[in-house]
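All remarks here apply to the structure that follows.
Here the complex is missing a single protein chain, while all its other protein chains stay put.
First chain written, first letter: the chains are A and B, and each begins at residue 1.
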Amino acid sequence: MSIEHRDDTGSRFGMWLFLYTEVILFSGLFILYAMALTKYPTQFAKASHMLNIYFGTINTLVLLTSSLTIALAVSAIQMGRIKQTLTLCWVTIALAIVFLINKYFEWSAEIGHGIYPGSEHLAEMGPGITTFFNLYYFTAGLHGLHVLIGGTLIGVVAVMTAKGQVTSDRYTLLENSALYWHLVDLVWIFLFPLYYLIL
Amino acid sequence: MSEHQHEPVPYRTFILIWAALLVLTVITVAISRVHLGPLNIWVALGVASIKSSLVIFFFMHLRQESKLFKICLLIMLVILAIFIGMTFLDVLYR
Partner (left out) sequence: MSESTTYTGFWQESPRSGILGWLLSTDHKRIGIMYLCCIIATFIVGACLGLAIRLELIAPGETIMGAQTYNATFTVHGILMIFMFLIPSIPAAFGNLLLPIQIGARDVSFPKLNLLSWYCYVVGAILAIIAIFSGGGAPDTGWTFYVPFSTQTTTNVNLAAFAAFMLGFSSILTGINFVTTVHRLRCEGMTWGRLPLFVWTLYATAWIQVLATPMVGITLVLVILERVFGAGLFDAARGGDPLLFQHLFWIYSHPAVYIMILPGMGVISEVIPTFARKPVFGYWAMALSSLAIAFAGSLVWAHHMYASGMSDFAILVFSFLTFIVAIPSAIKVFNWVSTLYKGSIELAPPMLYALAFIFNFAIGGLGGLALGAAASDIHLHDTYFVVGHFHYVMFGGGGFALFAAMHYWLPKFTGRMYNHKAAMIGWALLFVGFNVTYMAMQTVGIQGMPRRYYDYLPEFTTLNLVSTVGSWVMAVGLIIMFVNLWQGVRKGRPVGKNPWGAATLEWQVPSPPPLENFGEEDPVVTKGPYNFKGVVADEY
């Protein structure tokens, strides 16, 4: 007795629910941010200016573009264009790597200047700036972890597509990986102005 | 069981949305260099919300999904607003 258990809509619905858990996870950090911003408006502005707005903006553009490419990949597989699907997946992953490399350089510079959680230099600059950078590192760090997870997920799905396990008839795995990737983009869409653009 | 598949969204649509997202990014960076006092944060959050809506409705296909999906998103946003808003009841009034 084998009953077809497939439910693509249900599968997507479940993925959306999982994304909501991720939103709530990050929201804890954003709550801490909101309360601290209320308490230390000028220090937050000062700290924000210490972040590199060029790295931040470039990374925003990189992630937005990667969102485009993975969305295109889903359309591609729906239209049966498997080769394009694969190309778009690999481009997405390449952009994710670019994001992480940027982060590496950005953080190396900051850490080189003595700005990292628990550092003496940070403590000297006062509680407001200390809190800003603590939250910045934890939030961007958690986000970076999700970039890594999302990129890996897309990589696995790309390999499965190449092997014919994900097809134009059965592509929910790709859709769900794309949804996860869009979440990664959404978190950054809020993270960027709140940390890099405070005046 | 044949699954009802959604129509593929044309590449053109996605590219247009992406262009809009880039423009909105430029706007948010530009506005952030102008002193608007407390308004700055709200403008930034507003633009971020618009960008998010584009990603959610177009890139994430929410536009094509059933009402159930949209209601559940609303439920999550309401709960989020409650968590953030009611914490402010403490911090703002100490």
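By our rule, contacts are C-beta pairs under 8 Å (C-beta built on N, C-alpha and C of every residue); 3 or more make two chains touch, one makes a residue touch a chain.
Computed from a predicted model, the values in this text were never measured in an experiment.
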{"item": "Footprint left on chain A by the chain that the document does not show", "value": "1, 3, 5, 7, 9-11, 13-14, 17-18, 20-29, 31-32, 35-36, 39-40, 117-118, 123, 126-131, 134-135, 137-138, 142"}
{"item": "Touching residues (missing chain, whole complex) on chain B", "value": "68, 75-76, 79, 82-83, 86-87, 89-94"}
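Operating definition for what follows: only the chains that are shown with their structure count from here on.
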{"item": "Distance between the centres, which are taken as Cα means, of chain B and chain A, whole angstrom", "value": "15"}
{"item": "Contact set on chain B toward chain A in their complex", "value": "1, 3-11, 14-15, 17-18, 21-22, 25, 28-29, 32-36, 40-41, 44-45, 47-48, 51-52, 55-56, 58-61, 65-66, 68-69, 72-73, 76, 79-80, 83-84, 87-88, 91-92"}
{"item": "Residues of chain A that touch chain B when the two form their complex", "value": "4, 6-9, 12-13, 16-17, 20, 23-24, 27, 30-31, 34-35, 37-39, 53, 57, 60-61, 64-65, 67-68, 70-72, 74-75, 78-79, 175, 178-179, 182, 185-186, 189-190, 192-194, 197-199"}
